[in-house]
Structure formats: C-alpha cells, structure tokens
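Working notes, beginning with the structure itself.
Here the complex is missing one protein chain, while the rest keep their positions.
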Amino acid sequence: MPRTEALEPETRPAGFLPSLSDAVRRLVHFRLGLAGFVIILFFGILAIGAPYIAPYGENQQSYNILQPPSAQHLLGTDSIGRDTLSRIIYGSQVSMEFGFGVALLSLVLGIILGAFPGYFGGLIDDLFSRFFDTVLMIPAFFLIILAVALFGSNIQTSMLIVALTSWPSNARITRAQVLTLKTRAYVQASTVTGAGHLRILFKHILPNGISPVIANSALQMANAVLIEASLSFLGLSDPNHVSWGTIIFGAVENFNAWWLSMAGVTLMILTLGFNFAADGVSYLLTPRLEVAKG
Amino acid sequence: MTELLKVEGLTVEYALNGHYVKAVDDVSLTVNKGDALGIVGESGCGKSSLALAIMGILPDNARIASGIVQFEGEDLLKMPQSRQRRDIRWKRISMIFQSSMNALNPVYRVGSTLTSVAEFKRKVSRNEAAEIVERLYRLVGMDPSRMKNFPHQYSGGMRQRAVIAMSLICEPPLIIADEPTTALDVVVQNQILKTLRKLREDLGMAIILISHDVGVIGETCERVAVMYGGKLFETGSAKQLFSKPNNPYTRALLGCFPDLENPKRKLNGIPGEPPDLTMIPPGCRFAPRCAYAKEICRTQAPPIYELEAGHKSLCHFAKELSQ
Partner (left out) sequence: MAGEYATPEIIAATRVRWGLDKPLYIQLYTYISGVFKGDLGFSLDFNRPVLDVIVSRLPNTLVLVIPVMIIGLGFGLMLGALAARHLGSKVDSALQVLALTFYSAPTFWLGLVLLEVFGLDLGWFPLLGGGLVGSFQSIIWHITLPVGALIVAWTTPIFMRLTRSSMMEVLKEDYITTSKAIGYPDSVIFYRHALRNALLPSVTMLGLMVGTIFSGVVLVETVFSWPGLGLLLLEAIHARDYPLLMGMFAIIAVAVSISMFITDLVYGLLDPRVTYK
C-alpha cells in the first residue's frame, strides 16, 4: 500500500495565515513527534520484555472462556480462555518485528537502488526511474496476499514481500536527494581531490541526504504494521505467534466479546506513533519562518 | 500637486525563528507624476519587499515596523484593507512581476484571466472587458487572437507583454515593475523596455522599476535609488549616479556591468557576500566588502550626505569621494 511518499516540506506560505503565533504550530508538531518516539519506545520495551511483563502466557488456555474484563483478566479472555491483555502484549513482538524489519530492508534496497542511478545518471537513471514507477504500480496488497498464500505464512516471507513492494518510494527520495547534492560544492571538491565514486557517495552525499528517507521509513513502518495486522486478521499469518490482527478476528467471530477489539486500539496507537514520529522528523528537517505579530 | 508617492522611513520586518529581521530599513523615496524611478540592488537587498509593502500585500510573516506610505495624499498604511482593495489596488497602483512560468494562472486562458480583471475592477460587462483587453494587447504589440491561449503556450516575451497589458487595465498612474526583464534574453529584453518607454510616453504613468541589472535601470529611469542590505545607499538622478557615482557600493555595482563605451575595461565582481540580515553589524553594512572602508565604517553607522540637490549618499566619506 504505497502512500504519498515524502511529506511535503513546509516553507514560507504566501499569505492567508492568521496572525496567531506560529509557536503553537511548532509546538504541536514537535510534541507530536516526541509523543511518537515515546510510543515507539514503549512498544519496543513491551515487545522485548513481553515474557516478563505479561501476566499470563501467550497461548495459555484456561476455563474462563469469553470473560469480560475483570480484576484477574484486565482485558477479558477469548474463546479458549486466553488472557487478552497478555496476548496483546505478546502481539507487540510481531508488530514491531514486522515494522522494523520491513522498513530496514526497504531502506537498504531503496538507498542502494536509488543512489546509484541518481549519481551516475544517464541511461541507468532513466531505466531505473521507469523501474520504480512500474513496481509502484503493482497492486501490492494483492501480491502480498497471493505470495503469502502460495509460499506459506511465515513472517519472514511476508516481510520480504512487503519490503520488495515498498522500496521504490525510498529509492525515489534517495535519487532526488543524490541529484541535488551531487552538484553541491563540497562534493565537487572531493571529486577534485580524487576521491572514488563510492567514497563520495557514501561518505559525503548520503549522510547529508538521508533525513527525508528516514521520515519515509517511519511512514513505511506504520504501513507495515497495518499490513501485518491485516494479514493476520485474514488468517494469513504465522499461527504460532499471536498478532493483534488475530485477536481482532476473534472479535468478529465472537461478536459480543467487544473487549477483543481493544487490540485495535493498540494497533492504532502504534501506527499513530510511527506516523507522528514521521511527521515530527520531517517537520524538524525543514526550516520555517514564523507568523509575525501585529 | 505632482507628488504621487512618498515613502518615509519605511521599515519592513520578517519574523524568523523568534526574532525579527529587517528586510527594508528606514527607506524614504518620492515619486512624482510621470516619473521613472529605478531601484537597483543585488538579490535579497529588500527591493521586492519594498514593492510588496507599498502595495499592501506583504505575507503574513512580515510586518511594517514603522514609516508612512503616502499615495495621492493618503497614508496607505493606515487605510483599511477593504478600501485598498476597492480603490487603490490595480486602479491606482498596479504591479508587474517577472515573466516566470507562473506569473499567469496556468489553468486559465490568458484572455480569460485579463478579461476577468477588467470586469472586476472596471465594473463593465464581459464584452466591454474583452474589448478593453483586445485594445491593450495591440498596445503592447500582441495579436488579440492569442487571447484564447494558455500561458504555457506563450513565449517568455509574450507572457511579459501580457503581464504588462494586465497592469494597464485600469490605467493606473503608478506601476511597480519588479524585475520585468530578468527572465528574458537580451533581444526580448530590449523590446520590452522599448514597449515600456513608449507606453510611458503615450499614457504618462509613473513607474518604479526594480532590477538588479544596472543597464536596464539606466536605460529606462530618470531617477535611481541604490539599495543594499535593506537600506538606500545612494539616490539621485540617473545622470548623477552614472556619470559621477559617489557611494562605494554604487561604484562597485557599476564596475560589475559591461560598459559599452569602454568594453575592454575589466569587469570586477564585488568580493564577499551580501550581509546576513539576522546579524547586522554595527557601522556600515557594506564595510566588509568596501574598498574604501576605514575604522569608523565598522563601528559607526554612516550618515546621509547630500552632495547636491537630489543627490544623496549614505557614507562617512561621501564628501571626500566626491572630489
């Protein structure tokens, strides 16, 4: 599900601003970005420390079937007596793993496949640009479902497929960055001093141009988490590991057990976290002018 | 009374990261009926902000810190926006921008854009408006049949003419032209300047021409103001400034441009960079790049020295330099 890629950098708008302090806006975005990071951190801790934090086991069954929230089971139990809260905590493992895994793979692929065409230009550049656009046009979700169904529903396969359909957005951003940066003075200076192409690319250009790609990666993490949840909701995920999607599916099967849909809230919060973080990163990156008073 | 526009002590500030930056610093100038005033300076010296301030259309992150802008006897800065929109804008003062690709709205036909302006500002019917626009097209040397085209179908020179035509719709007494020839090649540039000159002769409007190109200013304007870092460094008649430039900045500026009478003379760029307006140094803001700078220039702000009637220079050593 490719999204609109890099968030548009905000620069000085021409008019139509009210005479309110821009500080409000800055603060909101900054705080949101911060909140995003906190959320990600929170779920990271939850995921890593799940065995210690969760009150019950991941698949620990009991006789308390479909119990509403109580003191013993803060978020109730499902159809075979498993504690929802514990399962939600364990579910964060899958989500975080999927999110980071996909984003990392997509990042690496995207940077490499975007930097080289951007740097060397010419025919390679044209070809690759077409290639990006073509891959982006593929109905990704369809492919993902298909591949998972055909090749098995383990988490690695799914991550791979998602990464393979989402790297072009990173590539495009990288390419654009490389194109702008390669004409900058310090790059040309290092060419003169005889630095090899690879060295210039990795030491000078990429470190400076990487920020929008990072913001995009945060978006991709958000996306990946949603895809994983969708897959598990549809029953196409690894049955050995609980995922929030499967828990929510339980809410469909047992319509009255509304507490099972609480996993959706967790999902939303984590996704929000990534989105806010992405917003915050891209907001911090771009210079802004304020609104004048009076 | 022949005085059309009087700007006094105008200061325009932009809000940037918590503090204010002066883009226009205590600028005063006068334009009389039919005058041609040229404002020349490097990019970023504040010329465009000056123009926007006079028109009253500064962006919301800018404000006018002080000064008055008196037009036909009234202070525009104190006039409510509604009146400005109705009576002043485009009717008494209009603007010409650079003929960049998006000077005209790209999704509307040029004729349609101009006709709408005519209808709106002159309160005439669509047909009458179309006639006005057709006449203006011919006046600027364009074929009215091109009215049905879109802006991207025009050449740069044609777009500029269209923009000029648009500025004339209400036959205002004052037109502000901000870099009208910058995006054009030299041949087209000359044509446009000629057109402007002819229009001035025929219609008698006053024009403020803003440009970084000294040659363009010299060709068109009788009075010139040189701007640097938001301040006016020298003002006077074109004759005074070009034949006996006083201010070091003006001299440096003139040294940058090829001289037809002396084509073999070496072109000197001005070393250094324009000042960072967020950190204005004490003293003269041109001092870091000035060939004549002395110690006093770095510590004390220079005074305005009047060399002769109408010729002023912002420099500690204006008197000495005039010898």
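Letters A and B name the chains as they come in the text, with residue numbers starting at 1 for each one.
One rule holds in what follows: contacts are C-beta pairs under 8 Å (C-beta built on N, C-alpha and C of every residue); 3 or more make two chains touch, one makes a residue touch a chain.
What you see is a predicted model, and the numbers here were worked out from it, not measured in a lab.
Trainee: For the chain not shown, which residue from A:94, A:227 or A:242 touches it across the whole complex?
Mentor: Of all options in A:94, A:227 or A:242, contact with the hidden chain holds for A:227.
Trainee: Check each of B:121, B:200, B:244 or B:289 against the chain that is not shown and name the one that touches it.
Mentor: B:121
Trainee: If the hidden chain were put back, which of B:103, B:168, B:238 or B:270 would touch it?
Mentor: B:103
Trainee: Quick one: say which of B:89, B:223 or B:251 touches the chain that got left out.
Mentor: Checking each option in B:89, B:223 or B:251, the one touching the absent chain turns out to be B:89.
Trainee: Spell out, residue by residue, where the missing chain touches chain B.
Mentor: Counting only chain B, the missing chain is touched by 52, 55, 57, 84-86, 88-91, 94-95, 97-98, 100, 102-109, 117, 120-121, 150, 152, 163, 166.
Trainee: So that we can see where the missing chain sits, which residues of chain A does it touch?
Mentor: Against the missing chain, chain A presents residues 1-4, 7-8, 10-18, 20, 22, 24-25, 28-29, 32, 136-142, 145-146, 149, 222, 226-227, 229-230, 233-234, 236, 245, 248, 251-252, 255, 258, 261, 264, 267-268, 271-272, 275-276, 279, 291.
Definition applied: only the chains that are shown with their structure count from here on.
Trainee: Averaging over Cα atoms per chain, report the distance between chain A and chain B in Å.
Mentor: Here chain A and chain B have centroids separated by 49 Å.
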